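The structure under discussion appears below in the form of structure tokens.
Left out: one protein chain. Kept in place: all the others.
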Amino acid sequence: MVAQAGGEVAILIESDIVSARRAVRESASAIGFGLTDVTRIVTAASELARNVFKYGGSGVMRWKFLRDGIELAFVDEGPGIADIEMALTQGFTTGGGLGMGLPGAKRLMDEMVIESSPGLGTTVIVRKWKKV
Amino acid sequence: MRDAPPNGSARLTGRDDTLEMLQLLVVNMADYAITMLDTEGHVLTWTPAAERLKGYRTDEIIGKHYSIFFTDEDVAARKPVTELEASARDGRFEDEGWRVRKDGTRFWANEVNTALRAPDGTLRGFGRVTRDLTDRMRTEEQIRKQSQEILEMATVPVVQVWDGILLVPLIGMLDSERTQQLMERLLVRLTETGSRVALLDITGVPAIDSLTAQHLVETIKAVRFVGSEVVLTGVRPSIAQTLVHLGIDLAGVVTRSSLTAGLRVALDRLSLTVVASARGAQADHQ
Partner (left out) sequence: MINESISVIKVRDVLMVAMPGDPDDATVAALQEKTLLAMEQHEVRGLILDLSKVDTLDSYFARTVTETAAMVTLMGGDTIIAGMRPAVAITATQLGLDLGVTRTALSVDVALEMACFQPGQVGP
């Protein structure tokens, strides 16, 4: 049967990152993404969900089907990102640091929108469309 | 109504029988959900098939407006309203799209809305036939994927030239989409065949810009990840020059100007040696 058209996964404890990955794998597959794209989307979701858990404290991932694709939203009420530009251009380092998963997730998805400011939490929305 | 079928079963006679049979037809129809709406679009009749498909029981759906079956986006776009208008104007309206069940899940439907007019022409309501096409959509998706695969095989040929050696004769430019296809096809074939070397021959690639070079480097890295290695062949002087000028680091990959030289490297990697057989020498004697 057709899967739900949308859903959400609370990110409160570490194992919720796995739950987020599983939910995304199921829905991305259901709407017809190929295996490589599913892997990209799940990996991006893992990066962003981990950011929510590690830097946002706690939050939620919401997913929904678009007309020909999928949208994931990661919301937390953590300290926020002071410099979004820098967080996005930061190279991938092993040292860790805020937003490290952001540039990676952006490369894997087609679109990324970030709303964040210090003290007001962070919302990261990513979208990917099926190739026609 | 048509005449009795040739096998001689009872002919539908008399108005009462006909109406009763029609009712049974509508109610028993399992493949299509047949419902009726009044002129405003409120649900007048419901069937077991409709309940199975859309989730609502008869007692909870009669009298509701049929826009309840549409997605929020469609309602916002006034689709339920324009559909009725079009049906009234043209006699029928057919549409395919997502519809929503009682529990919120979606299904892909084909729906035909027919204006029901009395003999004198007054509009009495609408008849709606809904078919769940989710399975068909999946099958079409599958077929589309398969034909895409076939197309890919043509544009990105991957040839096994020896046990453990695959050859990819690239022809034309490497844009982003082709690189994707290349990586996917090549990696799958490498892991399927257990091939340790991929000869990537770029003799047929006219020019390299920094984007193409980037794609090449990505492919080389991905091949390494799965446990194989790329030998880049067909590197002409002009391409070598471009690569140097662009400062491209081909990440330690072995490169050769000719495919033959590349094949030699591949064989060596696999600890294979080509030896002339004694038979070959004998065959020279006529």
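Here the chain labels run A and B in written order, and each chain numbers its own residues starting at 1.
The criterion applied here is as follows: a residue touches a chain if its C-beta (ideal position, glycine included) is under 8 Å from a C-beta of that chain, and two chains touch if they have at least 3 such contacts.
Here the structure is a predicted model, which is why all the values come from computation and not from measurement.
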Shown chains touched by the missing chain?
A, B
Given B:V168, B:L190 or B:I208, the correct residue touching the omitted chain is B:L190
Contact set of subunit B toward the excluded chain (per top definition):
180, 183-184, 187-188, 190-191, 194-196, 218, 221-228, 271
Take the complete complex as the reference. Which residues in subunit A touch the chain that isn't displayed?
13-15, 17-18, 21-22, 25, 35-36, 38-40, 42-43, 46-47, 50, 92, 94, 100-101, 103-104, 107-108
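Throughout what follows, only the chains that are shown with their structure count from here on.
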Residues of subunit A defined as touching subunit B within the complex
1-5, 32, 34, 36, 65, 131
Residues of subunit B touching subunit A in the complex:
98, 104-108, 134, 141, 145, 177, 180, 184
